[in-house]
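The other protein chains are all here in position, but one chain of the complex has been omitted.
A, B and C label the chains in the order they appear, each numbered from 1.
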Amino acid sequence: MEKIGVFVTGGTFDKDYNLINGTLDFKQTHVPEMFKRGRSTLDIDIQVLMMMDSLEMDAEHRQYITDSCANSIYNYLIVTHGTDTMVHTAEVIAAAKIDKTIVLTGAMRPYKLGSSDGFFNLGSAVAFAQTLPSGVYIVMNGRYFHWENVRKNKASGIFEEMI
Amino acid sequence: MEKIGVFVTGGTFDKDYNLINGTLDFKQTHVPEMFKRGRSTLDIDIQVLMMMDSLEMDAEHRQYITDSCANSIYNYLIVTHGTDTMVHTAEVIAAAKIDKTIVLTGAMRPYKLGSSDGFFNLGSAVAFAQTLPSGVYIVMNGRYFHWENVRKNKASGIFEEMI
Amino acid sequence: MEKIGVFVTGGTFDKDYNLINGTLDFKQTHVPEMFKRGRSTLDIDIQVLMMMDSLEMDAEHRQYITDSCANSIYNYLIVTHGTDTMVHTAEVIAAAKIDKTIVLTGAMRPYKLGSSDGFFNLGSAVAFAQTLPSGVYIVMNGRYFHWENVRKNKASGIFEEMI
Partner (left out) sequence: MEKIGVFVTGGTFDKDYNLINGTLDFKQTHVPEMFKRGRSTLDIDIQVLMMMDSLEMDAEHRQYITDSCANSIYNYLIVTHGTDTMVHTAEVIAAAKIDKTIVLTGAMRPYKLGSSDGFFNLGSAVAFAQTLPSGVYIVMNGRYFHWENVRKNKASGIFEEMI
């Protein structure tokens, strides 16, 4: 069993309700407890790169994510990421032509808010990371998409192929 | 996108608490609502074959599951199943030498009881069903196992390779 | 058993995550499903007066809530309300000197977001509404407070007596 590297960047996936000010904030990542709840016996290495809304990411953040993928000692990588700019980050990573299987995933509803799709998506992400050839992919809605042929439909919150 | 056939057989996955008599029973399957919550856009066809504890399955039940897989018009199949005899059913299906990708999955904790691993497993199952070559597999704990090289460790509730 | 009137005004109690724009919005009230989940056999009459954040309420909204309490045919009333201005609304209602038991309650975390205090508070509210003498009360944190001797501690999100 190959080891899988997991890079956490935040996104809706990891937001939680802040009951003092009534907003959705980041505290700590829920990714480790998700693997535990999933009773995962995968050999994983989780690293938190940042905890932010993907709408607030800039070129420097994306460079850091890309460098982290390039420098990782693992060949199978999962990046948790906000859905709003997930496709853009995938493009930036792909431009670096890294010979690894890199899967970006996220959630439309925060894991901690109940009825989230995030746990299902994480289950899909680990499976696709173990089976897809080298490349950069987005995993959402039970499917995988090649980075160059996917967009988020902002009206429906669904990822879809462009052609 | 290839269509995926989903056969529901019950198992812990689909048990729920019966508050009148205090037992864990089957009512209706939760698999469709799980796909909905996962915001799946997969083209799936869900069919309930039976709703039972896998400890109560006999040869006839397994034959019915096997025949359903053989006769299915889909090449990618998921079978939800109790974990206690999941490996045995996988062996029976494998003996039929069906040229399809057949993934058995389940849960150690019922989906309706909170903190279940089932939603994660279903996410993995749909991904492995789309990517693994023809064969019979068990998908649990974030991993896939070939039917002939897996056992459930009854003490830990974990699936593991035999060699 | 006396009938209890329940007036819904929104508040954190009833907010839910809007996954298209990532904000916390109001759709429909969850109060009826909360009574059902609580297996309540109380004779209640639920009426939605408004669905709003209590920070956005103005004098007109509070007058409408007060009039609704005054005009109700029931002597035992529960008002679900945002916590930020709950005390202020209680003052306005109290000024109308209505000879009924009027209980305001709410939640610090939305009911639909998991781990909410709202369901516990509703359980307390129905009990206090049945047992306290005429007056205007706030029910939060397992306790009841007289309207003229309570404040929300904004730093801790806890209601406390002033003296």
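Here is the rule we use: a contact is a pair of C-beta atoms (placed from the backbone, for glycine too) under 8 Å apart; a residue touches a chain by one contact, two chains touch by 3 or more.
These numbers were taken from a predicted model, which means no experiment stands behind them.
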Contact set of the excluded chain (shown chains only): B, C
Candidate in contact with the missing chain, chosen from C:I20, C:L55, C:A95 or C:A127: C:A127
Sole residue of B:T12, B:S72 or B:N141 that reaches the chain not shown, by the stated touch rule: B:T12
Positions on subunit C where the hidden chain makes contact: 1, 34-35, 37-42, 108, 115-117, 119-128, 130-132, 139-144, 157-160
Absent chain, residues of subunit B that touch it: 12, 17, 19-20, 22, 24, 84, 108-110, 112-115, 154-157
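To be clear about the criterion, only the chains that are shown with their structure count from here on.
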Arrangement of touching chains [line / ring / star / complete / other]: line
Maximum centroid distance from subunit B, chain identifier (CA atoms): C
Best-connected chain pair, where connection means C-beta pairs in contact: A-B
Intercentroid distance (Cα basis), subunit C paired with subunit B, Å: 45
Centroid distance [mean C-alpha coordinates] between subunit B and subunit A, Å: 26
Residue list for subunit B, restricted to those that touch at least two other chains: none
